[in-house]
Every structure is written in structure tokens, then in C-alpha cells.
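One structure coming up, written as C-alpha cells, with questions to follow.
Just one protein chain is left out here, and the rest sit where they should.
When the chains are written out, they are named A and B in that same order, and each has its own residue count from 1.
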Amino acid sequence: MKILVCMKQVPQKDAPLKLNEAGTWIREDVSYEVNEPDAFALEEALRQKEKHGGEVVAITAGPARSQQVLREALAKGADRAIHLEDAGFVGLDALNVARALAAAIKDEQFDLIFTGLQSDDQGYAQTGVVLAELLGWPHATIIMQIERTGDGIRVKRELEAGFFQFVDMPLPAVLTIQSGINKLRYATLIGIKQAKNKPMRKVTMAEVQPALGPNLQKVERLHVPQKTRNTEFLEGAPAEIAKKLVDKLRNEARVL
Amino acid sequence: MATVSATPKSKISGGSFLLENRSASDVFTPEDFTEQHQLIAQTAEDFAANEIVPNIEKMEHKDFSISRDLLKKAGELGLSSAEIPEVYGGMELDKVTASIIADHIAKYAGFATTWGGHTGIGTLPIVYFGSEEQKKKYLPRLASGEIVGAYALSEASSGSDALNCRARAELSADGKYYVLNGEKMWITNAGFADLFTVFAKIGGEKFTAFLVEKTFPGFSIGAEEHKMGIRGSSTCPLILNDCQAPVENVLGEIGKGHVIAFNILNVGRFKLGAMCVGGARVSLENAVQYAKQRKAFGKVIADFGLVREKIASMAALIFVGESLVYRTVGMMDDALSQIDKHAPGADKETRKAIEEYAVECSIIKVWGSEMIDYVVDETVQIYGGYGFVEEYPAERAYRDARINRIFEGTNEINRLIIAGFLLKRAASGQLPLMPAIKKLMDEVMSGASTEDFEGPLSEERKLVSSAKNLTLFAAGVASQKYMQSIQDQQEVMGAIADMVIEVYAMESATLRAQKIAEQSASSAMLPIAMTRVYLSQAMEKMESAARKVVAAAADGDTLRAQSAILRRLAKHDPINTIQLRQEISQKVIERGKYALN
Partner (left out) sequence: MADTILVVVEQREGKLNRVSWETIVAGQALARETGWNLEAAVAGNNVSGLASEVAAKAVTKVYAIESPKLATYTPDAFAAALKQFIASSQPKLVLMPHTYQVRDFIPKLATAMGRTVITDCIGFKKEKEILLFTRQMFQGKFAADVTFAGDPPWFVTFQNGAFRADKIESGAAAAPIENVNIEIADAVVRNRPEEAFKEAKQAVDLTQASVIVAVGRGIKEQKNIELAKQLAEALGGEIAASRPICDSGWLPMDRQVGSSGQTVAPQLYLALGISGAIQHLVGMKGARTIIAVNKDSEAPIFEIADYAVVGNLFDIVPPLIEEIKKVKPAS
């Protein structure tokens, strides 16, 4: 199977983020890492390849720094990589990002495309599904398991409230992968050494520009959410406290 | 390789930092890590965080099955064989990589000791001195972690003076093996290692190294030592009772065991520096996290100036430590990249290239081990009472750090190496120390003005230059007084070593900060603040050491004249380190750990 894995570089989880002067985006001088669900998507692609043979290709869109996620993918075992390299990709909406990805792979024949289920920075959870629609492929989201069947695949979708569901679907298809579907491997030193010699195709903004349209949504500004924890002390007899707690569990924590 | 620029650089000679002013482009820094270095750092960091840290408790309680498992996992990832050639199953990577791995593995000192014992003194003797057969037989399995290595040099009554060893070896009647008798002490990994480099004297005279497998007849291991720290590592005596080692297991040449014994510590010492930096980083993170949570008088203690001052000092030291370690291994890599690894005698060339920087490696070891002791001590202080109980990590780190000043050559031995090596090189003409001292003395006498510096950190570079002059001056005064017998004046040698150490530390930090500043002024603010804080405290040490030397070497009018010169050389304007430490601690506390961005 030939599998494309869409990966994104996002600010490190504990990176101290600051707003830019205009308040429209973060300042870019932070440390970055691979979007965690994308790491699971890559791992799953590598496992599928180990089982069924084929090729794993990693793709990302972003400035020069984002090449790091592709190197990491290559070090872990991806066969080659595609880098849509331009700082301008950061500002695209999900539709345009998917259009750019689709344009970059128009001459390729993939059986499967994996993405993480969402990104840790913007968290729109859209790119994979939009890409499927642009390609005219079926898709399934929040996938916890993938098996090959005769002419297609059988996937396990995570639903809400502890429910799951198996879905049979034909190929080619797009799947968005849930974190925790597998156990991530480490990049071995031998893999890291070999990664240097694996092919990395660069795609410029100009090459995909004809496929893009105007952004249909715009982040006007970012701000710091007000809420910090204000501890509320609940008082009264135990039975009263129990009632108050249940109210909080229902209406505030929303776990009941 | 880790060369910063594509063109090969002229090799920098060891110890030359004392005499020559370097530019920022000459030094390798963590900011110069390649993509490959960063990926390997990530793997090492993930391995430490996910595999080592969750198992700390078990290893502290001496469950060494965990340690062996971890060595196997590390081996499979390639983390244990950066310094083993590819043909023997190793990764054959540069020393920057070896240091990066050590730096991250050091998250937990107990396992770091195990790993360091295995990959360093347990493996490198074969890498550098093994025969082709020995390398083929042992290195692939050491690389993969299938077998574990250890190194047995010390004895109950010989440590730094290893040549006084009592263990003996006699050739068997049939000439097929040596019969070893004696007892070795403080053997890291002894409890579970498979292969030991054991030193013994053949016929009570010829000091020789042997590769001894634990299954050899007559070989046994004594009880675990009850140690102050690094309890997660195994340390036992080793008992040789008519132990039979085949003649083909003699390592290196008969009677040349001292070459191995002296060199193997030199070729591995740089990683100890890296480990001290890694350990200090973890300690600071713990301290900061605690300070941000712990409240006193209605606010978190991270808001108190005296706590912030500690945090800033610790962070500045870690910055300097990184600068020292990676500058040094960067130089080594430059030198090593010029060696054809497949040519005959490549092992020896490699060893020589590393030994070239013996002074720098000793500096890293001494400076790093004293730095981490300061950091873990202040961490205990920040934790207060909680720092004194076992449930919190400060206490363990405090105990664990202490051994670093003792093993791999005590800091005292290393200070003598630092001063002695420079004086030896000066005597042999390899290092033009004496002409430099003379030139300085002439300048001092004629009142010539000092060199001017321009650009970023010019003040700091000027201070580094003053520090060098101060050191040369003290060394000059001492040489005049003691001549050849200076080697016997350990206190003077120690003071000179202290000054040399500070010069290297000051310069490494300054050049790194300058290099960062040349890239981006905004990201240099913290590095510059850290550098200035460090330089300020280092200059105080320099002055006091210089004064000690001068006062010992002269008296009366001479002393007064020399003190005046000393004061002139050390002259610098005070800086507001309170303000600088405020700025540093602000960032570190905000970030919750040591970080430059």
C-alpha cells in the first residue's frame, strides 16, 4: 500500500506562547514539534507498510523550520517526503491547505492518506476530511484500528461515550487517526543517519497557487482567555455538599 | 560531521585558548546542532523521559534487571554506540552526538552511571586498544547492549595512583592463559556486567590490561557497596582467585597497561561534563517547579528575590556548562574529521586527536562536577525542609552529584593535569606560554594599553582578555619563583588551574552569547545576561586566585609591585548583577525550566 501521511509542525506543548504585535497570531520564535496525532498517523502508516509492504510518504506545508517534522518522519522509517515550503502556508484556512496538499500530490497514486485527527495549535479537525472531499475519496475519522480486507479496509472508529464502530470502506480513502492508536516508536540512530539520504521533494507556493482560492475565514485576533481557577469552597452538611457537588458535576464539569 | 562550516578549519591546539583570542565563529555551540543532532537529542530525551524516569524507584532499589533492559533498549536504538565504528555494529558518530546523548541520559544519575560505565570505560578500551579479533568478538554485542561492559582499575589501596596495583598475573605452564589474582574495588556495573577490562601486573611488574569475561574460572563479584549516591548503579569489588584469562584476551601490549589506564579516562571525560550539565538542568527544573508552587507569607517563593537569585545563578551556570562542553567536543570533531578512519593506525590518531584537548576535557570535568554540586545544593535550599527528605527529588540529586568530583580522576588530580599539562607543553615549546608571559610582563612594565574590542559583547570580550592576562601574569610570577619545582607546589598549581578553568569558561560563554547575538539580537538577551552574571563572579575568583599565587611567590616591595600590576590587570567596572539575575530568573520561572527561548 502506498500511504501519504499529512503532518504538521506545531509549537511545543510547554512552549511559552506570546502574541505578535498585531495580536493576530503567536510570535514564531518558539520551539516546535510534530503535532502529536500526526505522529500516531505516521506510526500507523509505518505499521501498515510493515504488514502489507508499499511506501510511506510524509508531507507537510510550512516554512523552512517545518522540514524538521519530515526529517523525523524519514528517520522513523518514511521512504520519502514532500515539503510545501513557504511561510505563507501557515496563514491558509483548512480548505486552502487541503487544496495545496491535493495539488502537490496530483501526479501520485496513493491508496491511503492519513492525518492526525486534529492539530494541537488550531485544532480545526478539518484538513483530512476536506482533502477527501476534494479528491472525491471516502473518509473516516478518529480511527483506532485499520485492517486490510479483500479490496478495501475495515477501520474502527471511536465514537463518543466509550462507543466504537467498525466501518468497511473501499480504497483509496482518507483516514484521520486518533492519538493512542498504537505505541510510537523512537527514531533510531541508524534511522536518523539514513534519513539524510532519503528523497525530499520541495514544492513552492507558486506551484500550488492556481489550485488555491481566497481564504474564506480569517482569524481577526487572538486573546488570552480570562478564566483562571477561582476556588469555590462548598460548605454545609455532607448531604448538602453532595447535592452541590452533583450540581457542579452536571452543569460545570459536565460529566454527568 | 559536526563541522559548522563546509570548509575544513585549521585545527586548534589544545590549551591555546589561554594565549589566543578566539572569535565567535571559531566555537561550536548548541545553536549549531545539525538537524541530525536535534533528532538524536529528541530520541535520547524521549528515551530518558519514557524509559528511564518511570523506572527510577526500581533502580534505586537495585532492581538491576531494569538497568540491563534499559541498556538493551538503548543499544537497540543506537544510543550506546555513537563511538563504536560501523564495521563493529556501532553508529560511528561524532563526539557532539556522544555528548548530546550523555547530556540527556543524565536525567537520572543512577542509570547515567550505568550507561556511562558501559559505553565509556566499559567499551572504549576495546575501541581504542583492541585487536581486530577482540573488536569483532566483543564490540557488536557491547553496541547492542547484549553484553555489558565494566572497567576494573582501582584497588583498595590504589585509586588515582593506579600503577601501584597489587593484582598479579602469571602465564600458565602451557602458555595458554594468564592466571590472575587480586581484588579490584569500586567497579561500576560489576553486579551485572559480562565483560571487564582488568588491570594486573604480569610477574608483579608488567602492568597489563586483560579482557575478563565473568564466566572465566576463578572470577567472582563481591557484595554491593552501600553508597551515598548513585544508588541506582551497581558498584562491587571484583575478586580474582586464580582467574584464568586466555592469552588472546590481553588488551593492548604487555607491560603497556598504563597507556590504556591513562588514556581511557581522557577519551571519555568530556561526556562526564555533558552529564553534569544534563543533571543540573533537571535539578533546576525541579527547583523552579517547586518554587512556583510553594507558598510562604502569602506568595509563591519564586517571587522572593533571594530565591530568584539562586534560580538565575543556576541557569547561568548551565548556560556556561553547555557552552564549555559543546565548544570542546566541537573542536574534537573538527580534529577528528581530518582523520581517515579506515587507514591503519586510525585508532591511535583518534586517541591523539582527543588527547590534544586533555586540558579542555579536564576543565569540563572539574568545572562541570563543581557546577552541578552547586546547583543541587541550591535546589535542596529552595526545597527547604522538603529538600532534606527522601520523598522529594532534591535529596537524591544532592547525594548523586557528589561522586562526580571523585571519579574519573579526582578534581584535585585533574587540576594538576590542567596546570601540569600547560606547563609541560610550555616547556616543550608546543605552547608558547613563556613568550606570552614575557610579552605581557614587558607590556605591564611599559604600561602599554590593552587591546580594544568592538561589536556585540565587546566589554565581555575585554574582560575575558583581562582574565587571560591575569592568568599569564600569575603563571609567570610563579614560574619565576619556583622554576622547575613548580610541579611540587600543588597549591600554586591548583590556583593556576582554577584561573585557567575560569578563563575557558568565561570565554566559552562569551563567544556563544556573541554568536547568538550575531544571529538575532532579541534571542541574545538572556544569553548575554547569563554571560555577564557569570563573568562577574568568575572575575572575583580569578582575582583571589591570582592574589594567592602572587602572595606566595613574592614578598616585600616585589609583592607590592606585583599586587599593583594585578589590580591593574583585573580592573573592571562593577555591573548590576541583581538586575541581571532578576531578568534571568523572570524568564526561567516563566518557562518553568532552563531554556533560552
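Observations, loosely collected:
Note that contacts are C-beta pairs under 8 Å (C-beta built on N, C-alpha and C of every residue); 3 or more make two chains touch, one makes a residue touch a chain.
Predicted model only: the values in this text are computed from it and were never measured.
Only one of the listed residues, B:157, B:293 or B:519, touches the absent chain: B:293.
Chain A meets the missing chain through residues 11, 13, 17, 19, 26, 93-95, 98, 120-126, 129-130, 132-134, 138-142, 157-160, 162-170, 180, 214-225, 229-235, 238-239, 241-243, 245-246, 248-256.
Rule of thumb we're sticking to: only the chains that are shown with their structure count from here on.
Spacing of chain A relative to chain B, judged by their CA centroids, is 41 angstrom.
Chain contact summary for the complex, chain A toward chain B: residues 14, 16, 29-31, 67-68, 71-72, 75, 186-190, 192-193, 195-196. Across the complex, chain A is touched by residues 35-36, 38-40, 42-43, 46-47, 76-79, 81-82, 91, 93, 522-523, 590-592, 597 of chain B.
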